[in-house]
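Note that one protein chain of the assembly has been removed; the remaining protein chains are unaltered in position.
Think of it as A and B in the order they're written, each chain with its own count starting at 1.
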Amino acid sequence: MFTAKIDAGVLRECIEAITAVVDEGKLRITEEGLKLRAVDPANVAMVTFELQRDAFGDFLFKSESGAGAPPESKAATDVGIDFVKLRGILEIGGREEVDLKLDEQAQKLFTKMGSLSYTISLLDPSSLRKEPKVPDLEFPIQVIIETEEFRRTIRAAEKIGDHIVLGVDGEEFYMEVEGEVDKLRLGLRKEQLIHLTPGTLHSLYSLDYISAMSKGMSHATNITLNLGKDYPLQIEFEVAEGKGKVSYLLAPRIESE
Amino acid sequence: MFTAKIDAGVLRECIEAITAVVDEGKLRITEEGLKLRAVDPANVAMVTFELQRDAFGDFLFKSESGAGAPPESKAATDVGIDFVKLRGILEIGGREEVDLKLDEQAQKLFTKMGSLSYTISLLDPSSLRKEPKVPDLEFPIQVIIETEEFRRTIRAAEKIGDHIVLGVDGEEFYMEVEGEVDKLRLGLRKEQLIHLTPGTLHSLYSLDYISAMSKGMSHATNITLNLGKDYPLQIEFEVAEGKGKVSYLLAPRIESE
Partner (left out) sequence: MFTAKIDAGVLRECIEAITAVVDEGKLRITEEGLKLRAVDPANVAMVTFELQRDAFGDFLFKSESGAGAPPESKAATDVGIDFVKLRGILEIGGREEVDLKLDEQAQKLFTKMGSLSYTISLLDPSSLRKEPKVPDLEFPIQVIIETEEFRRTIRAAEKIGDHIVLGVDGEEFYMEVEGEVDKLRLGLRKEQLIHLTPGTLHSLYSLDYISAMSKGMSHATNITLNLGKDYPLQIEFEVAEGKGKVSYLLAPRIESE
């Protein structure tokens, strides 16, 4: 049993952060809130999402299987959601409140925005990709940057090439993309960033994935980039006014030279 | 002989209401104003349009054939108009005044917006579909609803399916569309509507047609829906600040179950 209320704009922000990587996935509902971990079909990118119960109003969850279990047990329900469909409907609504109600029996999620009700059939969890393991990663370098600066560079980079280098050179963070005849570089010194671990390393990533991710982060003020040498990229940011967290993980590309 | 002036924005609003159903048609000019009745090529939808002479400035009409007829006779001139072309030109102009002048001899309609003149050759009325008879219909249920509420639901419905149910259940008006895995429903109680005849009935309609119609009504504040059981839908609204009226009629679809 799950019912809750949430601001339509906040829910849209969350769903957009998810659809930057996957179209559908298994959302885990617990007494603490919502959680999701999913990989894209090509196994190149992963999104981890958490939304605390206090992002909602009237949050109510009881696991059906766990009815007789002691209250401290970690009861959870997994629901398969087509996030792209849900996003489409949320785009229509204004900044109203959305009522959510799960009917596990009927395998449906009911959403209500004012007089508009939207019922979405849950996807069969067994038809969805398995929840990925989060690899055990250590990132020597952390950069915190204004989201808009990052997104603007990505938009410029899209005009030039298919891959982008993210790196740190001493006290400078840089993003670099090379086209056939041109080259774009953003270089930000430590004092132009919110945080920088000095060092020297870089990795190459597919621009398509980072472009999609940069759309998912558009409501966040700052993002944290966790970097290594020829290593996955982790991008972390907050949603729902700090009551939710999103983390993207992107595999590096091997440089051809 | 016909000459008149009209606000470009008002004329555009009228033409857009017409092009929601037909691209071209026979506009009837009389001393009372303009009239049109036309069906779409598939014979599924009809538009009836009326614009009173007091929506115009300097409205002047004399039927050429009726020169010797007594003034009380119902003199009228039918002109075949390509409304899509006319709309295209009106989209360019601002909210200026448009001068209209009909040259029956040359079979041309002259429009003048400021320094810009636009001459459109009239279509041969014999090449146009015959003006349809208005079927003799009785609608047991009338619903008056804010246009924006209706249009917003149609925009959401377009993301889900091809057909939409409009119905009344007791004191509630509803619109419902089912997709493969999801379902959207707008339910408005009597007190959320401007008017509702209570009852129980519904009909199914093609969403494509209603989508087109919902674009044609964008300037109206309210619309009146006349409904029956498995019956045509009639949508009525005002244009030109109450000096014009538009009525759409849409045939129902047979429900497959």
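Basically, a residue touches a chain if its C-beta (ideal position, glycine included) is under 8 Å from a C-beta of that chain, and two chains touch if they have at least 3 such contacts.
This structure is a prediction, so every number in the text was calculated from the model and none was measured.
Peer 1: Have a look at B:D82, B:D99 or B:E146 and name the one touching the chain we're not showing.
Peer 2: Of these options, the touching residue for the absent chain is B:D82.
Peer 1: Please identify which residue in B:N43, B:S117 or B:S218 touches the non-displayed chain.
Peer 2: Residue touching the chain left out of view: B:S117.
Peer 1: Pick from B:L60, B:I92 or B:I194: which residue touches the chain that isn't shown?
Peer 2: The missing chain is touched by B:I92.
Peer 1: Which residue numbers on chain A touch the omitted chain?
Peer 2: So the residues of chain A touching the missing chain come out as 149, 152-153, 155-156, 159-160, 179, 181-188, 192.
Peer 1: For chain B, which residues touch the unseen chain?
Peer 2: Touching the chain left out of view, chain B contributes residues 82, 85, 88-89, 92-93, 115-121, 123.
Heads up, the rule we're going with is that only the chains that are shown with their structure count from here on.
Peer 1: Would you kindly give the rotation angle relating chain A to chain B, two copies of one sequence, based on a CA superposition and rounded to a multiple of 5 degrees?
Peer 2: In degrees, rounded to 5: 120.
Peer 1: How many angstrom lie between the centres of chain A and chain B, each centre taken as the mean Cα position?
Peer 2: 45
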